[in-house]
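Every protein chain but one is kept in place in this view of the complex.
In order of appearance the chains are A, B and C, and numbering begins at 1 in each one.
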Amino acid sequence: MKKIKVAVLGCSGLVGRQFVRLLDRHPYFEPSCLTASSRTAGKRFAEALNDPAGASLSAATSGRLIRESTVDAVAQSGAALAFSALPAALAAELESELRRAGIGVFSNAGAWRMAPDVPLLVPEVNPGHLELARRQQREHGAFIVTNPNCVVSGLVLALKPLMAFGLGAVTVTTFQAVSGGGRRGVSAWDIGGNVLPHISGEEEKVARETGKILGRLAGDHVESSGLEVYPSCSRVPVRVGHLMSVSAEMARPAAVEEVAAALAAFQGEPQRLRLPTAPRRPILVPDGSDRPQPLLDVDGGDPERARGMAVSVGRLRLQGRRIAFFLLVHNTVRGAAGGSVLNAELAAKKGLIPGAKHG
Amino acid sequence: MKKIKVAVLGCSGLVGRQFVRLLDRHPYFEPSCLTASSRTAGKRFAEALNDPAGASLSAATSGRLIRESTVDAVAQSGAALAFSALPAALAAELESELRRAGIGVFSNAGAWRMAPDVPLLVPEVNPGHLELARRQQREHGAFIVTNPNCVVSGLVLALKPLMAFGLGAVTVTTFQAVSGGGRRGVSAWDIGGNVLPHISGEEEKVARETGKILGRLAGDHVESSGLEVYPSCSRVPVRVGHLMSVSAEMARPAAVEEVAAALAAFQGEPQRLRLPTAPRRPILVPDGSDRPQPLLDVDGGDPERARGMAVSVGRLRLQGRRIAFFLLVHNTVRGAAGGSVLNAELAAKKGLIPGAKHG
Amino acid sequence: MKKIKVAVLGCSGLVGRQFVRLLDRHPYFEPSCLTASSRTAGKRFAEALNDPAGASLSAATSGRLIRESTVDAVAQSGAALAFSALPAALAAELESELRRAGIGVFSNAGAWRMAPDVPLLVPEVNPGHLELARRQQREHGAFIVTNPNCVVSGLVLALKPLMAFGLGAVTVTTFQAVSGGGRRGVSAWDIGGNVLPHISGEEEKVARETGKILGRLAGDHVESSGLEVYPSCSRVPVRVGHLMSVSAEMARPAAVEEVAAALAAFQGEPQRLRLPTAPRRPILVPDGSDRPQPLLDVDGGDPERARGMAVSVGRLRLQGRRIAFFLLVHNTVRGAAGGSVLNAELAAKKGLIPGAKHG
Partner (left out) sequence: MKKIKVAVLGCSGLVGRQFVRLLDRHPYFEPSCLTASSRTAGKRFAEALNDPAGASLSAATSGRLIRESTVDAVAQSGAALAFSALPAALAAELESELRRAGIGVFSNAGAWRMAPDVPLLVPEVNPGHLELARRQQREHGAFIVTNPNCVVSGLVLALKPLMAFGLGAVTVTTFQAVSGGGRRGVSAWDIGGNVLPHISGEEEKVARETGKILGRLAGDHVESSGLEVYPSCSRVPVRVGHLMSVSAEMARPAAVEEVAAALAAFQGEPQRLRLPTAPRRPILVPDGSDRPQPLLDVDGGDPERARGMAVSVGRLRLQGRRIAFFLLVHNTVRGAAGGSVLNAELAAKKGLIPGAKHG
């Protein structure tokens, strides 16, 4: 089976390098084009990385020359798909140009997430929304598929199995890691020994993206779910892993054990289709009264081979008619690059990617 | 006017040294007896402190010899009152012995907070509960008065003016500083770059102490308020200042500005009585979209001379029928030592302390 | 006595705000012009600060409108002097233009430190070098006086009294705080839980600036001292306070106590002249086997009213023929703004500032 050539746009940032790591030696895809801003273009990938973690990459990938982020660079490389870790402003234009050029885009950028014809996809939660990509393909010859905001990526995984309990208002307070702001985005002066109780635009994204993902596909668009989501977002001095405290109303009373069992047993399309990047269980429920912790649990533990694709849930307890818990998501893997890679794997299996035999 | 001699029990811990700082050069009280465990007893206070902050103390206080924590040590010093920063286990016994010996106790320890005849007091919120101390005095010749848990101390200050809006269920997620665990209580290995989503017993305390403080005095005890409080408590790598994210249902709809005005205008007995440790405004509402922050706001700003006695509220916003905000309390001042000093000042003004002319 | 109007250039950065704090209510100077980049210009100072620390400023200062950094802005304000916290590139041009316009400059910027006719001044160490300013004044009508790099500012204070012991090679390893890189200069992703063993250009500055300060004035320039200084510079996750480990060869053997006494007793011109910003003792030698620590000692303790102008030395011990110790300097006060304010006070006392009656 021949691998599909893909590009990684914005490869040198914290999300970009997760894309490269996940796509290197991938069974379906081959990263044949890496792009970045003009500041970084011209370097070899390993050199731009300046991180021994790069040493586990294949020689082809670590030695690949970084090109400047343009449609031409992608087209000339022969890539059929592009994975985008571009900044939102740049993504708005470049991603739509790529689609016009017939190159499918799986994007972590926020630019197109709320566009009516663009699926905002978490394969375990709303795989049917991929139908919107098929519509785009018919109309434009290619598509843009997006993964949600890092917080939402984790939150909806836990909310999905909770829907069986008659989910009501969901109150969420986040403890977000500095990597969510990018490599230079959060200054040590501001966050060291501190908590910043605001992340610009984040709460709005959490509410509206959750609504779209849990919404119902209605032909050419998605009707937002009416679920009440009340987020409060903050930044904490943690490197990787967005933790959140969730308190969710349940219409149907349930014991803690029943909820825990439903979360731990939850599986979706990626698990049934055995997609390469899918964790065996998307929701881990670690033992221990003080878990999940960003430092201990962000990778999701070894046995499941989750490597950042499973979320962890702990401290499940009842609060009146509510279920409360802490939830942890790896913000640059499941909450970003890993989300889009899983989206692409689902699209390949579903026959949306020309040349992929995985349909 | 002659000052009343007081003791500080457990003077060398993080709360104990705040007691000493607040009582040194206090207009009503004079710290004539400092006690600690046998490990520290025998040192001069400044020496035990090993902190240049001690340099601002009076010579009498910084040079005072630390005694071992016993009733005899307190009694021999001629202290009429004792401020207690003892560990809960030791406090249970020693505080009741002090009361038996006729020495009034203002305690930060958890041991007696829920005892029916002991007031759990925040002077701006439930000054009337001090009546329970008068009952104790009649029965035992002296009293124990407690301040609440550090989180509760801050929370109830904000909830009190919100009651005018028909307060419903209150969801709270805390970000608690390491000083809350004491000087040696939280290890750097566990918390550095991490969040610990559990503090043993904390959530139970938040719910039950809030209930008692907001409850109604019914003769010889307090009937707990029926307010639903749903806390989720965590530890973050911050030194001082407990931040919390609050989302509170309001029966009466109100604009954000109206709520902000009610919080900023709130004053209670300590302000009306101009108690020495009372902040001019117990609730500060700093400008800025990213406030309050532990590092910036924990002392409460200079102009109010709050020095840790005012809480700060920010990011007020509506969430459906709810009001949401972040709240910050100085956990070792308003949430501990400062709370008890203010309690003692109120008691003095109310004539509960023999020899105090402040009644 | 009328105060001299002064400008603060680059007032909104971490060093600029220390200049404003130190000059507000200063007995000689009055900050009548505050400048910053075009991004900040147009705001009131307190608003630009977004920090409750600003609340202790006078109303005149906190309400002052920030102008853009130009010679015209300074000249129109009537300022006779400018204190500069400008970035090096901007300082190179603007500071020399100000001198041409007859406005004396006291600068923390690196641009002119090594110019032969510009004094690199630490008043306790090389007050005689101020003579170079007098030469500039004769030639240009005004002068530029610089304070050294933050590390050097602290290091030379300790080396000066050690010279009596026949100082030989000095090995220094620094632990520098993130504030040294400016408010946005060090990212949390890079430094959180880490040490960065390199600060670009810093080691070269430490060697060459130390040489100039300890050098001999030879008419119109300074002959660099031949002292061997071997620096290794690193960044640590600390907010304020540069710590350094020093190991210095002594030609004349001495007991630890003798060296400690020489350091603690050291005083210079600022102390003899009782300059307003001078600490009573420039070198503190705190008790305690684990001092100085950035968190505990950076302000220099209260009793000396040092407020960041005194350095602290601890752990003095012999290593063969060497004396070894740890040294702490407040990098934005003694190592930056405070250094230049002290320089200006010395210049005023020495009659270099027209209109100042302090000569």
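One rule holds in what follows: a contact is a pair of C-beta atoms (placed from the backbone, for glycine too) under 8 Å apart; a residue touches a chain by one contact, two chains touch by 3 or more.
Keep in mind that what you see is a predicted model, and the values were worked out from it rather than measured.
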{"item": "Candidate in contact with the missing chain, chosen from C:Leu243, C:Val329 or C:Ala356", "value": "C:Leu243"}
{"item": "Option touching the unshown chain, where C:Phe45, C:Phe83 or C:Phe175 are the choices", "value": "C:Phe175"}
{"item": "Candidate in contact with the missing chain, chosen from C:Ser37, C:Ser234 or C:Gln267", "value": "C:Ser234"}
{"item": "Touching residues (missing chain, whole complex) on chain C", "value": "169, 171, 173, 175, 193-198, 228, 230, 232, 234, 236-239, 243, 245, 247, 289-296, 314-315, 319-320, 322, 324, 326"}
{"item": "Touching residues on chain A - with respect to the absent chain", "value": "50-53, 55-56, 192-193, 286-288, 291, 296-297, 299-303"}
{"item": "Residues belonging to chain B that touch the chain removed from view", "value": "14, 178-179, 182-193, 237, 239"}
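Here is the rule we go by: only the chains that are shown with their structure count from here on.
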{"item": "Per Cα centroids, the chain farthest from chain A", "value": "C"}
{"item": "Inter-centroid spacing, chain B versus chain A (mean Cα positions, whole Å)", "value": "43"}
{"item": "For chain B paired with chain C, centre-to-centre distance based on mean C-alpha positions, whole Å", "value": "41"}
{"item": "Residues of chain B whose C-beta touches two or more other chains", "value": "193, 291, 296"}
